[in-house]
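The other protein chains are all here in position, but one chain of the complex has been omitted.
Our next item is chain A:
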Amino acid sequence: MNRKKLQKLAESLCRTAKHFNKIEVECLIKLFHTLVVEPSDRHAIVGLDRNTFRNILHVTFGMTDDMIMDRVFRAFDKDNDSCVSVTEWVEGLSIFLRGTLEEKMKYCFEVYDLNGDGYISREEMFHMLKNSLLKQPSEEDPDEGIKDLVEITLKKMDYDHDGKLSYTDFEKAVRDENLLLEAFGPCLPDIKSSMAFEMQAFQETGDM
C-alpha cells in the first residue's frame, strides 16, 4: 500500500473510530497488513479470516472460550462476510480497546445474543455458562448447577421478568453493577493485555 493511500484511509477511519488518532489508526492499518495472509487471488477480499482472527484473540488477548471467540469475530465482522476487513478491524478495536461503557455494553450484548434476535434467552445463557462450573460427579444432574446459575442471573438482571434479557435489561443491570458487563464470559481484553497490545501496535509498528 502506498503512502498516499494509507494517509487517506487513516483519515477516513479516524472519523468512524473515534478513540484513535490518525497516527494510531495508521499503526493499526500497518499491523493489519502484517497479520493478513496475502491472498493468492488478487481480487479476493483482503481481510482476517475466522481462524486468523481467533488466533489473535487467543494469543494476544488470552481468550479461551471457542464460542465467545466466535462471537467476537462475528461482532467485528459487521458485514457478515466471514472476513474482518481493515475498516472492521480498526472500528472494532476502537470499541474493543477503548470503548465507552455504552459502546462496550452494546458490543457485549451483541456477543451474548447468540442468535441475534435481540434477546439473551435462557438457552443462550445456559449455552454460554455450561462450562463455567466444575462438574460435581456426585450430583445426579450435572447441569443442575448451571441451570441454577442461569436462574440467579435472570433474577439479578431480568428487570421486566419476561424470562429473557432485552438490551434494556442488560443495560440497566450493567449500569447498576459494572461487573456484569461481561456476565456470560470474557469478551473484552483485560487491562494488561490491552496495554501490551497498544504498546506493541503503536510503538513497534510505528517504527516500521
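As a working rule, a contact is a pair of C-beta atoms (placed from the backbone, for glycine too) under 8 Å apart; a residue touches a chain by one contact, two chains touch by 3 or more; residues count from 1.
Please note the rule applied: contacts and distances are computed from a predicted model.
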**Q.** Absent chain [UniProt protein name; select from "AP-1 complex subunit gamma", "Dolichol-phosphate mannosyltransferase subunit 1", "Armadillo repeat containing 4" or "cinnamyl-alcohol dehydrogenase"]
**A.** "Armadillo repeat containing 4"
Q | Of A:23, A:37 or A:152, the residue in touch with the unshown chain | A | A:152
Q: Quick one: say which of A:102, A:143 or A:190 touches the chain that got left out.
A: A:190
Q. Residue-wise, where is chain A in contact with the chain that is not depicted?
A. 128-129, 131-134, 136, 145, 148-149, 152-153, 155-156, 177, 179-180, 182-186, 190-191
